[in-house]
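The complex appears here without one of its protein chains, the remainder shown in place.
What follows is subunit A.
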């Protein structure tokens, strides 16, 4: 899939650039072809015209009146529908934050649930405006015509063990000789092999095709440890027979920086997504919460006033293509980064994930917002 998409991206780019640079003959032909195609399609009553996914995504989004956000088809804590069909989760709150920034209204967002393999084609084809679906930022994806706008969650592969059965183990480095449950055909499997080889440890992989099978095998005690992304470990722990007996070991053996993705070539739109993330982080840093944002906007701390767009003659928001009170809108709608995290993944959720490396830089984490000024 990957190489094929890459090649396709290259062809597409060539096509687009050729329209501008090649001789009129060729250009004319392309235009003619396009006209015929468009005519034929418009003639068909069944064709629905969506808003064009042109370079100016912000204008398109404003014109159609809602944000089309690609999310996971269902990942506990990140994006899942509840029993009323409403989406909730960490990534979903990011979609709502972007909608709040653009429209001042977090409800103006529509969700497209996407599986792992169809997420990037859906973004490329313009079906969605932004992809916020726990997507790992890698070079090859960046090269395929996408832009990652930041890392909203630093994930990484970890290990879970049954602390009753293996009492005394508190580090993955003590797992020598262990049998490890892992899903087949994932990068997880390769990372596992690398890690044990690099640390000169023996292990016995117990490989399954489906994630449900891995869960069941681990739960029934087929293996000593279970490895996958840490956020996944916390989610699957909920479905174990005795969740409290199981602990997630502190070691992270791979880097899985997850973040929002946009199409390459629209700097303004990428900026809006990027700075929405920074706004959420800055709000947490400055102690701006969902509850006190309106009060603080009237206060007199210069930094808070600048971030919230209350400085006289400020153009920070309008230059971004938004309104000056965009940060107020975001925080009012979803809260700050810390609030989103605790509500969906942390102490306020069944998952109970610790902040860990997703803490603010000032608290030993990796989340570091560029200054809003």
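Basically, contacts are C-beta pairs under 8 Å (C-beta built on N, C-alpha and C of every residue); 3 or more make two chains touch, one makes a residue touch a chain; residues count from 1.
Here is the rule we use: contacts and distances are computed from a predicted model.
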One chain is missing here; what is its name in UniProt, given the choices "Cytochrome bc1 complex cytochrome c subunit", "NADH dehydrogenase", "General L-amino acid ABC transporter membrane protein" or "Anti-sigma factor"?
"General L-amino acid ABC transporter membrane protein"
Write down which of A:81, A:104 or A:321 is the residue touching the left-out chain.
A:81
For a quick check of understanding: of A:73, A:289 or A:360, which residue touches the chain that isn't displayed?
A:73
Option touching the unshown chain, where A:65, A:121, A:299 or A:364 are the choices
A:121
Touch assignment to the omitted chain, from A:173, A:190, A:239 or A:267, lands on A:239
Suppose we count only contacts with the excluded chain; which residues of subunit A make the list?
8, 12, 34, 37-38, 41, 46-54, 72-77, 79-85, 110, 112-115, 118, 121-122, 124-127, 212, 219, 235, 238-245, 349-351
